[in-house]
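Notes for the one structure printed next.
Of the protein chains in this complex, one is absent; all others appear in place.
Let's turn to chain A:
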Amino acid sequence: MLELYGQELSSRLLLGTALYPSPAIMAEAIKASGAEIVTVSLRRETSGGKAGGQFWSLVQSLDVRVLPNTAGCHSVSEAVTTARMAREVFGTDWIKLEVIGNHDTLQPDVFGLVEAARILASEGFEVFPYTTDDLVVAERLLDAGCRVLMPWCAPIGSARGPQNADALRSLRGHFPGIPLIVDAGIGRPSHAAAVMELGYDAVLLNTAVAKAGDPVAMAAAFGKAVEAGREAYCAGLLEPRDMAVPSTPVIGMAAFS
């Protein structure tokens, strides 16, 4: 059972709510994925607008936990204020903390991230930091009060899959008791299975499902891949070998010559 900030969850897939062809397809995809946590954001409301309320009603009808994000924030103060406003609206201490450092790569500003995480943790937030796969940054985030880490495996929306499996493996090895969630860069179910096989606790993705030809079917496929990867990790994987090793017994071979 996955436990995030004291909350027990049976699904190890977290799904975003953006980029779907329609709200109805989003809702169906979330159900098909089995996800129990979905990410949401806050944006400026238009005068007389009801869009935010309609979206929020739909999400509330899905019986899932929400993880609000600070997507698009480029400074500590922006991210901290957005987090405080998200707590007010969504009624949760959970926050997916993003402090973006680069426009092209959407790479986290890890310095600002640690600073913002410390402020928010001191205010009782339960911070899910979107970070790189850097080990020392991960240590700083834990020092700042984070009890979950969410390293990227490739840039957001890139669909490139794990670019540095060694770094992900290193994080897993160093923080055996900390829930590790790969956030960003997953493009296909095999990528999700691959990081779960490394012992990661969960996967957070959005674009790969929302922009699939059939988002509902892809959501189901990701749900299965995450489960398969987890089961494989728990079952104990065979390590690669340099030489061939026969699987059929060699003793008892007939002699024909």
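Convention: a contact is a pair of C-beta atoms (placed from the backbone, for glycine too) under 8 Å apart; a residue touches a chain by one contact, two chains touch by 3 or more; residues count from 1.
Just so we're on the same page, contacts and distances are computed from a predicted model.
Participant: The hidden chain: which UniProt name fits, "SufE family protein", "Cytochrome C oxidase subunit I", "Sulfur carrier protein ThiS" or "histidine kinase"?
Facilitator: Missing chain, per its UniProt entry: "Sulfur carrier protein ThiS".
Participant: Quick one: say which of A:E45, A:D214 or A:E231 touches the chain that got left out.
Facilitator: Among A:E45, A:D214 or A:E231, only A:E45 touches the chain that is not shown.
Participant: One chain isn't shown here. Among A:G16, A:P108 or A:P215, which residue touches it?
Facilitator: A:G16
Participant: For chain A, which residues lie in contact with the unshown chain of the complex?
Facilitator: 16-20, 26, 39-45, 47-53, 55-56, 59, 68-69, 71, 77, 81, 84-86, 88-90, 156, 206-207
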